[in-house]
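Complex shown without one protein chain; remaining protein chains in place.
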Amino acid sequence: MTVSNPLLPHLATLQEVIDLTPDVRLFKIEPNDPAVKESFDYQPGQFIFVSAFGTGESPFGLTSVAYRKDSLEVAVRKVGTVTGSLHELEPGATVGVRGPFGNHFPMDEFKGKNIFIIGGGIGFAPLRPVVTTIIDHKADYGDLFILNGARTPQDLCFSDEFDTWSASPGTRLELTVDAGNDDWTGRVDLIPTVVRELALSPENAVAIICGPPIMIHFTLIDLKKLGFEDRQIVTTLEGKMKCGLGKCARCNVGDKYICQDGPVFTMEQISSMLEQF
Amino acid sequence: MSQYISKQDLLSWLGKLRESHRLAAPVRVDDLVLFKKVERVEDIALDFDNTTLSPKEFFFPPTETLFYADRKDGQVELVPAEVTEETVIFGIRPCDAKGIATLDLPYMEEPGDALYQQHRDRTTLIGLSCIKACPECFCTSMGSGPDDASNVDIMLTEAGEGYIVQVLTDKGKAIAPQLAEKDVQAPPAPAVTPVPSEGISEKMREAFDDPYWGRLADRCLHCSMCSYVCPTCYCFDIRDYNENGRANRVRSWESCQSPGFTKIAGGHDPRADKGIRLRQRFGHKLLYFPEHFGTMHCIGCGRCVRSCPVNIDIREIIQDVQKLGAQK
Partner (left out) sequence: MIEEIRTKARELLESGTVDCVIGYERATDGINARPLFVYDAAGADRLIFDQTCTHNLVKYLRNRKDKVTGIVVKGCDSRAVNLLISEHQIEREKAYIIGVVCPGIVETGWNKKSDKLRDICQVCRQHTPVVYDFLVGEPPASEPEVEPYPDVAAMEAKTPAEREDFWREQSSRCIRCYACRQVCPGCYCSECFVERLDPLWVGIRIAPKENEMWNSMRAFHLTGRCIGCNQCERVCPMNIPLSLLNRKLEKEVAETFHFQAGMDAETPAPFATFEKDEKIGIGE
């Protein structure tokens, strides 16, 4: 029996590199093999492994949407060896791609509901395809509320899309930072504070949150106080990953593998997990 | 009447196999017995309890190249590694053979691991049943037994001045020698000390949050020895190495016990606590793996018990978990 090696990446080319923030870059990648590029189908929430050959491979959430038939987009924060190597690459460079892996946001289940998207910093990256999908198919969904927060104004991700998002009907965009600067005239509040202040209603709603653990922790408290139930709150879990195939036995939270059973989980699922991280 | 081979004929047969295959067998190296590529059949240890390291290294090597990425003129070419050598492993104990069958489960689950599959396809197993059991063996409590022939291609059982031979699979037939018929009985299988493994998964779930794990981890050194000597542990790390413009992606053994196993870039480590980290090992072995694959993630070989420098004893832990789980 010949098995094609699932640890072998597809060769891909970096099409474009865009600075989103001082330490976050958006990489637009296309697999070299046209058959691979054509068949690369994925849903919001899924992730890929990107290889910087000679350094290694890391998982990144896909921040683009497959139905637009554009390049694969990932937001990469320079924080370690692989991300450091990736940040040195220029358009035209060859990288490796494996995937897509993991489960995805249940977009079908979100239809007809009011959606609250709450993201902090680079945590907004996996939420962006959810925003894009909803805005592109707005009639299928209820109201869309987007809360994008960051430590400082320059750390806000996807700022060049804010106008598009605000302009969408039935859509409200709130930005907030932990600390402003001289040019910033917007909110200076922690995300949980904004959630509390705006008194989001859990009626027929789903809250999707992603960001640093501490931000999720406190935002959850406020969402629960507003009446959101665990099954109405969706998030993504992060863990150290190596294979994406459930074989290196590293990314499990109790008996659930983030790369197989996740990364998307509801709070209901997370609360009943054996390990509570 | 049984199929039979004398000790002398056994060594001749293995000597011939050596010419056409890589032959690996238990060999004495100072005070240790290790599976080694055999240079001379006289070096093969026939009288041994079990090897220090399991034979998993022939299917899941300590270090293995996955592929090379050659860079030339701005182009990258991927050259996947391939296993081409035909291997025969002689002297594998029934517990270790079950260990290989257990490793098959995660590695061959879709999508299958190509290199593991190649190692498996190109390896034939000649088992050696156990005519005595060590005090720390507990294979019978983990779904195997000292004469369990389920997972080998040929099984040898010592009887008299030679071995009863069972040729069990097509792979076994392909390498089996001429065998004599002999009126000889297999000796009775030795008694193996039982360990209360019945229902352990449920009890592990019940005992999951008990402070027991923190107390147990007090003395754990968090080296990687238990995972490395274990026939069924399969965690690995992957890294690239640069050698003269050629990138070499390598997979190596790693242990969930190693500090930093779950540390992500940015510094967060959900298993920084020793108790949580140690609990992961036994959670995986006694609960997660059995619930997912339907079989225990331990084959009762006793290697971890023999090797652990601070006597973290899985048999004791199973007994403790049974008690703790029953109390909840």
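In order of appearance the chains are A and B, and numbering begins at 1 in each one.
Convention: a residue touches a chain if its C-beta (ideal position, glycine included) is under 8 Å from a C-beta of that chain, and two chains touch if they have at least 3 such contacts.
Note that the coordinates shown come from a computational prediction; the quantities given were computed from them, not determined experimentally.
The residue from B:Cys130, B:Val229 or B:Val321 that touches the chain not shown here is B:Val229. Residue-wise, the contact with the chain that is not shown comes from B:Pro309, picked out of B:Gly199, B:Gly245, B:Gly266 or B:Pro309. Checked against the hidden chain, the listed residues B:Lys173, B:Arg219 or B:Lys323 yield one contact partner: B:Arg219. If you put the hidden chain back, the residue from A:Asn32, A:Thr81 or A:Asn103 that touches it is A:Thr81. Residues touching the missing chain, restricted to chain B, are 29-32, 34, 52-53, 62-63, 135-136, 215, 218-219, 221-225, 228-229, 237, 239, 241, 250, 252-255, 258, 260, 274, 305-307, 309-311, 313, 315-316 (touch as defined at the top).
Within the entire complex, the positions of chain A that touch the omitted partner chain are 81, 84.
As a working rule, only the chains that are shown with their structure count from here on.
Centres computed as Cα averages put chain A at a distance of 39 Å from chain B. On the side of chain A, the complex with chain B involves touching residues 1-9, 11, 51-58, 79-80, 82-83, 92, 94, 96, 213, 238-240, 242-243, 245-250, 252-255, 274-275, 277. Listed in rising order, the residues of chain B touching chain A in the complex are 66-67, 69, 71, 74-76, 78, 80, 106-107, 109, 111-115, 117, 121, 205, 208, 234-242, 247, 249, 251, 254, 256, 261-266, 268, 270, 276, 280, 283-284, 287-288, 291-292.
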